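Handing you this structure, nothing more for now.
All protein chains of the complex are present and in place, except for one that has been dropped.
Right after this comes chain A.
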Amino acid sequence: MEKMSRVTTALGSNAISGRTMFCHLDAPANAISVCRDATQVVVAGRNIFKIYALEEEQFVEKLNLRVGRKPSLNFSCADVMWHQMEENLLATAATNGAVVTWNLGKPSRNKQDQLFTEHKRTVNKVCFHPTEVYMLLSGSQDGFMKCFDLRKKESVSTFSGQSESVRDVQFSMKDYFTFAASFENGNVQLWDIRRPDRYERMFTAHTGPVFCCDWHPDDRGWLATGGRDKMVKVWDMTTNRAKEIYCVQTIASVARVKWRPERKFHLATCSMMVDHNIYVWDIRRPFIPFATFEEHKDVTTGIVWRHQHDPHFLLSGSKDSTLYQHMFKDATRPVDKANPEGLCFGLLGDLAFAAKESLITSDANRKPYPGGDRRYPMFFFKKPDPTEQFAHVSSALSVFETDLDSHRMDWFVKTAQLYLLSGKPFAELCDHNAKVAQELKRPQVSTTWTMLRIMFSDPANLATPGPNHNLGKLGTLPLMNSFSLKELGSGMGAESRLERSKGESRQDNIHLEPGNSYISNNEENEETEGSEGHPEYMFGDAELDDDDLYSMEHDNQTEEQEYTLPQEAFQLRHEIVDNPSAPEHLQQDKADSPHVSGNEAEVTCLTPIESFSLISISQPLFSPHLPASFFCPIVREMLSYYAEQGDVQMAVSVLIVLGDRIRKEIDDLTQEHWYMSYIDLLQRFELWNVSNEVIKLSTCSAITCLNQTSTTLHINCSNCKRPMSNKGWICDRYEHCGTVSLRCMC
């Protein structure tokens, strides 16, 4: 509302007002232009050439310039411009190469004034000199720019762009003699109107055509260019070499660019293809549009600010045959919808967090984390400018490092390297992997491997005693630097629900363990056997209550600490270790959980496979004559559990080792998810060999074909070590077949 008041101040007495409105045209528009006093707009296209008056509530058609029984191609306009000095004077560029001027003061119906047919190809752009009444400039597909004196029948000078098509020409607002031209090959040239023989300056602005350029209305050195490469660039032309000072990346090729009046850093753009919106950018904030107008249903072809000194009205014409007046106050502001926070995990468990300054102002008072404060806060501030209505955002970026020992992903790397996935009998693989897990102090994983061996091996081998399970209290995870955000509080409920389901799936593991208790007698199993008699549901519930209770408590805790990590980033239960009421096998899980903290990717995508039916069958589990297939549902559940916990490594490794024994139990999509997550993780750790092995051993077709794409061989000459990219198998230098022995670098 404050801006409305400023409209009037900017324009003095004859203030313009209006609202967002539109009218239907008969045909698609190619270009629009307004007259100097902002009361009328001309719309030109292949089949339309009309003048509309801009009234308070609506557009009113004033004049149809397309007269004659069978309008000629001279009416097929690629561009139109209304003279900013002489209000009766218009110029159009025709697709057949004609440049036409129109005099609205003519008494006859046909207002055509002059016709220049000097260009051989389509004229893309016409431009009047801002202060000189009779000077008109045109740029054409044939590679020439011509300057016309409207008092003469022919052009006064011709500028050659060396047979490169000219897409836009613009007189400088401030320098009387200078104009800029943009070309299809990506170049921009600066010319002195007095010197047709040679351009003053040339530079490459874009890759591919430069569709448009616009001089800054106030700042004489600034030129904005827009290209097919989807970029808008702002060039400082005051220096010796044109310097790119701002660059905005849009999502589609840029067809038009227009500086916003009275706003030094704003410009409006529209696109030539695919994207129908008009964007207003603050060039200092190139990643998100400042404002968006989304009314058009086909590409916008012409945009123009209604008045030279009024930033609140934008007119636009479109291929959808409509003409719009956009009020700035009605624009959508993508900034408002943008999420001001960002959170990302590093590979080794580091955490980066960026948020609005205001949200973490109290940060400075936070006590340093006892394990060594490793935050590197960085602050970006922008000077607030009171004249702008831009919601200025300054963000703070904090980086949190994990402390050195407990959360490293070393275990992951080691496990990946040491696990054996193929090449030996099943039982040996399991034993080997169990040992690896054991050495890395991951007893639950170790036990799982052992149990797998027992479950799926021949009965003859069952006698082999499994390795001992030492339930060491592993490095408990100290509460890491963390922060809490108010919004995230609401997410907590969901999180604890998730925990619940995890708790339930754990119950099945409980069944599993008693299942082989008669073989490996360790105290853990005795304990679980003890719990046998109780109804499982009770047991589970009690446990879950604990869990919930705990997380609630944790919740409060974090709210008191004003700067703590959101809990879902880590496993909630890492401190339960000391909770005496938790059964011991639960601790196994916990011992495992800290490791998971680094794998941020895979926790999300997996759908748990619900199968609680097992809970009801309890007795048959103890029969020693079970076929291996009997365990499949359990194993499947277990794999899902691991994957859900974030340990896809385990899931995939087991999947590979068990091979056909389990494969059919798990649907392909899930398998593919697991494989993809694991391979992705391996590649992040640059474990190329392991990842390749996994790819090779996988049975999903989608995975195995990974190996067949994007493979590039680089070959170097064995004599001179130079790459032989150029000449097949022959080295440039030696002119011989330099292939005594080829070496390959990948």
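Quick note on the criterion: a contact is a pair of C-beta atoms (placed from the backbone, for glycine too) under 8 Å apart; a residue touches a chain by one contact, two chains touch by 3 or more; residues count from 1.
Note that in this section contacts and distances are computed from a predicted model.
Undergrad: The complex has one chain missing from view, so what does its UniProt entry call it, picking from "Ubiquitin carboxyl-terminal hydrolase", "Sestrin 1", "AP-1 complex subunit gamma" or "Nuclear pore complex protein Nup85"?
TA: Choosing among "Ubiquitin carboxyl-terminal hydrolase", "Sestrin 1", "AP-1 complex subunit gamma" or "Nuclear pore complex protein Nup85", the correct UniProt name is "Sestrin 1".
Undergrad: Identify the residue among A:Ala252, A:Met327 or A:Leu440 that touches the chain left out of the display.
TA: Touching the chain that is not displayed is residue A:Ala252.
Undergrad: Return the single residue from A:Arg66, A:Lys111 or A:Arg228 that touches the missing chain.
TA: In the complete complex, the chain left out is touched by residue A:Arg228.
Undergrad: Residues of chain A in contact with the chain that isn't shown?
TA: 46, 70, 72-74, 76, 78, 94-97, 117, 119-122, 141, 184, 208-209, 211, 228, 252-253, 272-274, 276, 297-299, 688, 692, 705, 707-711, 713, 715, 726-730, 737, 739-744, 746
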